[in-house]
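Note that this complex is displayed minus one protein chain, with the remaining chains in position.
Chain naming follows the written order as A and B, and within any one chain the residues start at number 1.
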Amino acid sequence: MSWKIKALKKSPWVFHVNVGACNNCDIEIVNCLTPRYDVERFGIKLVGSPRHADALLVTGVGTMQAAIRLREVYRQTSKPCVVFLIGACPCGTGIFSQGYHVAGPVDKIIREVDPNAIIAYVPGCPPKPEAMISGIVKTLAAL
Amino acid sequence: MNQEELNNKLLEIKDKLIDIEQKANKRIFLPCEAENTYAVNKFLFEDVPLRFVIATGIDSDDYFEILYHYSNDETGCVVTVKAFIRDREKPAIESIAPFLPGAEWIEREIHDLLGIDFKNHPNLRRLILSDDWPEGVYPLRKETKK
Partner (left out) sequence: MKETVKKPVLAVGPFHPLQEEMEFYQLTLDGEKVVDIDVRISYNHRGMEGISETLQFDQVPFLVSRVCGICSASHPLAYINAVEEIAGITAPERAQYIRVIINELERIHSHMLWVGLAGHFIGYDTVFMWAWKYREPVLDLLEEITGNRNNYGNVKVGGCREDIPNELIPKMLKDLDKLDKKTWMLTKAVLDDPIIHARLKGVGILTKQAAIDYAVTGPTARGSGIAIDVRRDDPYAAYADLDWNVISQPEGDVFAKAVVRLLEVLEAVKIIKQALKKLPDGPIAIEVKEIPPGEGCGRAEAPRGETFHYVRSDGGNRPVRHKIRAPSYVNVPSFKASCLGGHIADVTITLAAVDPCYSCTERLAVVDGHNNIIHNYESLHQLSCEKTARIKKEIGAPEWKLEDI
């Protein structure tokens, strides 16, 4: 495995992207930083720019307006990177499939930019912090 | 002001309305034609006065409707002005944003979703549809939904 992926696994820095979410998953992500779950002890850190990130945490169904920005963010993220789709919305649009302003599902949007993107799915509405941490750990172990 | 006072106050603009309908306990509907809604809204917001809640745009086949919802917080009564816009080709109505800044966004939204023009609106730009959404396509219009 490349040394870059090895480094990513040790202490992944994540950038959070909301592409049309109701906020539940976003709040559960921020919950992971708080004392009960405290993911910073695993080296997982939220960063302010995609250029510093090893992984993207994407929440939301992928609205048309947000899709424009998401493609840009993915291009800016340093490679290699893992895209975690958090919640039922980015995994497959779910209850929003009939929406006129929905460009998702998100894996379709990401693959328009990079057909070989590494994408991990963490379903739930919202997935509990334990589920998110488990999803991240399992994905990194599988890389 | 209590319910009786409110009912009496509404009689002052009865000439601009088609009717005063009491639908449920504490729910009053005031249907009127589009040309009179500016005066009716101004009266409700400034003279009564009531708190503006939101406006609802509806495509009702033969005409468009805009419902302006107001609340009288002392009694919990919701007063709704039901404006009928009969011209389907070029639907237009006078904007109430000049005296009611709280209505600015919802008029922009109804413009985006139903294509109704709000005359004299201070800032009638796209609000909630994406930058690449095609012009002239109105998602809540019946023909678009089909």
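Remarks
Going forward, a residue touches a chain if its C-beta (ideal position, glycine included) is under 8 Å from a C-beta of that chain, and two chains touch if they have at least 3 such contacts.
Predicted, not measured: the structure shown is a model, and the values here were computed from it.
One chain is not displayed; in the complete assembly it touches the shown chains A, B.
On the side of chain A, touch with the chain left out of the figure occurs at residues 15-31, 34-36, 46-48, 60-61, 63, 65-66, 69, 73, 95-96, 98-102, 125-126, 128.
Not every partner is drawn; the one left out touches chain B at residues 23-24, 26-27, 29, 51-54, 56, 58, 67, 69, 71, 73-78, 80, 100-106, 126-131, 139-140, 145.
By definition in this document, only the chains that are shown with their structure count from here on.
The residues of chain A lying in touch with chain B in their complex are 63-65, 68, 100-101. Residues 129-133, 139, 144 of chain B are the ones that touch chain A when the two sit in their complex.
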